[in-house]
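Every protein chain of the complex appears in place save one, which is left out.
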Amino acid sequence: MLELRSVTKRFGDVDAVREVSLSVPDGAFLVLLGPSGCGKTTLLRMLAGLEMPSAGQIVFDGQVVSDGDRAWAVDPARRNSGLVFQSYALWPHMTVRGNVEWPLKVAGMARPEREARVAEVLRMLGIDGLARRFPNEISGGQQQRVAIARTIAPRPGVLLFDEPLSNLDAKLRVEMRTELMRLHRATGATTVYVTHDQIEAMTMASHVAVMRAGRVEQFGTPLDLVERPETAFVATFVGTPPGNLVPVRRNGTGWVVGGRHMPLEPPADGAQALFRAETLRLEGAEGPRTLPLELAEVSTIAGRVMVTAIAPDLRLTAVTEALPAARVGETVHIGLPETPAAWFAPTGERIG
Amino acid sequence: MRQPTIAALLALLAAAPALAQDIDAMSPEELLPLAQEEGQVVVYSFTSRIARVEQAFEEAYPGIDLIGYDISSTEQIARLQAEAAAGTVNADVVYISDAPVAVPALVETGILVNYVPPRVADRLPDEAKAPLLSNRLSTKVLMYNEEAHPDGSPVTNLWQLTRPEWRGRVLMVDPLQRGDYLDLMTEIVLRSDEMAEAYEAEFGEPIDLGDAPDAGTRFIEDLFANDVILVSSTDDVNAAVGALGQENPPVGFTSYSDRRDNEDEGWALQVANDVEPANGIIFPAVLGIAANAPHPHAARLLIDFMMGDDSETGGPGYAPFYVAGDYATRTDIVPHPDAVPLDEFRAWRIDPVATAAIRGEVGDLILTLQ
Partner (left out) sequence: MTQAVLDDPPLRHAAGRRRWLAPGTGLKLVVLGLLALLIVMPLLSTVLFTLTEESRGAWGDVLAGRLSRALFWQPLLNTLVIGVVVSVACVLLGGFLAWLVVMTDIPFRRTIGVMATLPFMIPSFASALAWGSLFRNGRLGGRVGWLEGMGFSVPDWLAWGMVPTLVVLSLHYFSLAFTIIAAALATVSSDLVEAAQIAGARGRRILMGIVLPVVTPALVAAGSLCFAGAVSNFATPALLGLPVRMQTLATRLYGMISVGQTARGYVIGILLVLISAAVLWAANRAVSGRRSYATITGKGGRAKRFALGRARLPLLLVAALILACATVVPVIVLFASSLAPSSAALFSNWTVHYWIGESNPAIAQGIPGIVHNPDILRAITVTLTLGVAVAGAGMALGLLAAYATARSRAGWLSATITQVSFLPLLVPGIAFGAAYIAWAGAPIGPFPALYGTFLLLVIAGTAYLVPFSVQTGRAVIQQVSGELDESARLTGAGLARRLWAITVPLAVRGLAAGGILIFVKIIRDLSLVVLLFTPTMPVMSVLAYRYASEGFTQFANAITCVILVLSVAATLLAERLQARSQPWLKS
């Protein structure tokens, strides 16, 4: 089990991580998801033992490894964890073999055992042919594999990844995603994975923590996040395409959306309605639940069509079966369903 | 542990004077084996002639390495003070010309101690034995180029140096860098009455002091106003004044004894002796031993050596100084045949105490003129 108890990290006056508490079982694949600057990398570095929490505890398998309240921590090397850096941090003066072997040497592993383990992980990652090359002689994807091999070689119980795929091109990224999941199954190590890419989170994670401004906005399974977003931020951050959030305001007699009166019953003034893209329709003409918007983007995805239309302060994405008749720049009518999927207060929390 | 150590130290301190007396009374023969055991003696010398002393000394007393450093008197004093403040002793023997400063700054502060070799003590006048031993008198006097002026000095009165024809043509070493030149300037101020008389003799009218407090100060001001050229070493003065083949060479204040290098260097230096009121200063070159010198016996042996042997000219130890223009303090060494006899020499004999009293003020005066 991996537990965080009210973990907080302050840099000077700035709270990089605030009161984060969560726990995942052994073998879980936890993804820390959030935009840049949300504190997810700081959290990961605290897990690795590279940073000391300012408050709170980190617990691996019932043993406290960092205790911010007592300024006490277990050395990074003694936490049974391994970290794959975003930059890979391969030692450029060592060969691929040397990079993988050195940590084992430091750990005092005997030579025959060490050589066997190196060969094993190099094979596992399909880079056994590169053992004698230097990092600058291999491609980015191969460097990535070396970095992973180096990290898993000492068999850590907790594997930590810091945006490992962000430096790879799109195709390689998809391949490596699969590779990492296979590796996760093979090693069985509890994995914590930092990314800003919600698709990675949705595809790989057993658990996701969506972070914003140092806080965990929601913690749950990928399905939880899409089906039951707890906050407006989560609703618009996850899902492909993400949900549409529409502010609804009272105007004298009724409720106004995007300048038009709508027959809606929001639980509060200024609340935001969540409409999923697949529930929006493209209407031929103006109706009681349509909004006139300017067509901005059209793209086809897996046989369906993703349509984005904009008005001042409003941007809606619908997934439809057919291409719209209108051309980009012309007005289209987007039809809203009768009830939104959820309501959020102006401050972001879910209210219905 | 502590107490016995202190006790031992105290005992040592008490024994020190006795030891010092002992060692000061030793003859060269007694000193030699102990000095050879020390193997080395380090000298700070204001004259480059220490190199020749080194040669002679090492020949006379093999097994003792003389390490000589040629350092100007002013710098020696600054260094010795800094070293004393730092608690280090680098030099055993100090050979210095700047008695007016050396005595208060080095002897009265205990940095240097006086040593008079018993062998020659009875052949020295009292003023050469204290507060520091002196082996000879040195000079800073007006010199000219005798090739360009075969009929004698072109200058017969110091005040002529303030006349337009000597503008930019009088050289001396920067008095702020070399103490003996500051002593020269100080002596001129001390001899203001004589300077005033000489002024009247030269210009036929009594001196108008202007803002100056005395005639000596006025002379220095006028000399600087007349673009006296300051250089950084006496060799620069010698070369400028003495070099052969010059049509209109300058004059300068330098050591009379540097005339000895005329042949080697291609100079035609000659002393201007018939100068009113005087041609410069004559002052003792003094020797001292550093308190806590690391090689006390070798130091004493060297000083004994530098005072000369019992021959008429002082032998090899004194040979570097047995030149025209240096005057031995020992009464039994015969005067150099080529030199102006001491009693005819026109230079002022400096009074270290009087000089020390106003030297700082004169230094500040020079500072304002520079």
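The chains carry the letters A and B, assigned in the order they are written, with residues numbered from 1 in each.
Here is the rule we use: contacts are C-beta pairs under 8 Å (C-beta built on N, C-alpha and C of every residue); 3 or more make two chains touch, one makes a residue touch a chain.
This structure is a prediction, so every number in the text was calculated from the model and none was measured.
The chain not shown here is touched by just one of A:Phe219, A:Phe237, A:Trp255 or A:Phe344, and that residue is A:Phe219. Across the entire complex, the residue among B:Glu108, B:Asp193, B:Asp310 or B:Asp364 in touch with the chain not shown is B:Asp364. Looking at B:Glu30, B:Asp236 or B:Asp332, the residue that reaches the missing chain in the full complex is B:Asp236. Considering the complete assembly, subunit A touches the hidden chain via residues 3, 5, 11-12, 21-24, 48-50, 52, 57, 59-60, 62-67, 70-79, 81-83, 85-87, 89-93, 102-103, 106-107, 150, 154, 216-220, 230-231, 349. Interface with the hidden chain, as seen from subunit B, comprises residues 42, 44, 48, 51, 69, 71, 74-75, 77-79, 81-83, 85-88, 90, 105, 168, 171, 174, 176-177, 229-233, 235-236, 238-243, 246, 249-250, 261, 264-265, 364, 367-370.
Following the convention adopted for this analysis, only the chains that are shown with their structure count from here on.
Separation between the centroids of subunit A and subunit B, computed from CA atoms only, is 88 Å.
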